[in-house]
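Other chains dropped; remaining ones untouched in position.
Which chain is which? They are A, B, C and D, in the order written, and residues in each are numbered from 1.
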Amino acid sequence: MSNHVYKLIDLVGSSTAGTDDAIRNAIETAALTLRHIDWFEVVETRGHVVDGRISHYQVTLKVGFRLAPEEEGGANAGSDIGIVAGRA
Amino acid sequence: MSNHVYKLIDLVGSSTAGTDDAIRNAIETAALTLRHIDWFEVVETRGHVVDGRISHYQVTLKVGFRLAPEEEGGANAGSDIGIVAGRA
Amino acid sequence: MSNHVYKLIDLVGSSTAGTDDAIRNAIETAALTLRHIDWFEVVETRGHVVDGRISHYQVTLKVGFRLAPEEEGGANAGSDIGIVAGRA
Amino acid sequence: MSNHVYKLIDLVGSSTAGTDDAIRNAIETAALTLRHIDWFEVVETRGHVVDGRISHYQVTLKVGFRLAPEEEGGANAGSDIGIVAGRA
């Protein structure tokens, strides 16, 4: 029975449309670079207001993904949002 | 002036569509068995991700309903989600 | 040495008189159906105001009682507020 | 470099439609009287249930706006929701 280890990172998704859309944007950005994303947890919901109207909904969430250290070369061995080969 | 007593139970509604829909699913399931449901309080919003896309939104909420002990036979004298006559 | 297991339920007691009275009302309602009630913990104190005066004090509390699964038939093997034979 | 001072007030928006709509209603009501609204923070999401269906979503949020004391006569020098000239 393998004892997986997961990593959690904090992202803030934003959207002009609504809170669920802000969550989707954060997950989709994460999925550009991260595999094995397993779950998310909403931490906080805020928003920006311009001229009396909501310009952006901003949702802070924790995104959890499984670490696959054994697949040494695996792209997800330690992927972290936006960390592309060779750069932080 | 009667001093009502209310009970709160913790439910987790889930939905493929969004957070509000997950709340509605939890309330509708509660209403299958519970009368006098009065209010809900969102405790936590999480979600499950498969292949980089949100598969389910999961909202944990407290559901409050009035206890009507005096109506001895009343279905709601002590109903609790899914508790069918004769079973807890 | 027996390792007891206890269950906690959330009740909201209300009273026109005051906060302590709201707590007593919740405990007394619980005791109608539950034996082995052992303790309570206040979670929140709110109130309802009508015409500038407090109409009800509302105290949310957790009520803890010992589960006696071995007494199969025991009324408290799994009693939950207001859960009377045959009903939720 | 000017050191602005902002004020935060607590509003509860409600809506029959959903949580985002409840937020919009609160911001729009605030904007009737307040200028320089800059951001909001969701504090709590609750709702009211009638006959087993959600009647209102209720979102408590903090609304932040910049104070412009220097503009002595400025309507927003100290505006606060619904505070119309001459009244609290």
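Convention: a contact is a pair of C-beta atoms (placed from the backbone, for glycine too) under 8 Å apart; a residue touches a chain by one contact, two chains touch by 3 or more.
These figures come from a predicted structure and were not determined experimentally.
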Homomeric complex, total chain copies (4 given) = 12
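One rule holds in what follows: only the chains that are shown with their structure count from here on.
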Message = Which chains sit in contact with both members of the pair subunit A and subunit C?
response = B
Key: Interface numbering overlap (same over half, different under half) for subunit A and subunit B   = different
Key: Furthest chain, CA centroid comparison against subunit A   = C
Ask   = Which integer distance in Å separates the CA centroid of subunit C from that of subunit D?
value = 37
Request  = Could you list the positions in subunit B whose residues touch two or more of the other chains?
outcome  = 19, 34
Key: Touch relationships between chains, expressed as pairs   = A-B, A-D, B-C, B-D
Query = Taking the complex as given, what residues does subunit B use to touch subunit A?
reply = 18-19, 44-49, 52-54, 57
Message = For a test of understanding, state which residues of subunit A touch subunit B in their complex under the given definition.
response = 19-20, 23-24, 27-28, 30-31, 34-35, 37-42, 63
Note = Contacts from subunit C onto subunit B in the complex sit at residues 9-16, 21-22, 25-26, 29, 32-33, 55-56, 60, 78, 80-88
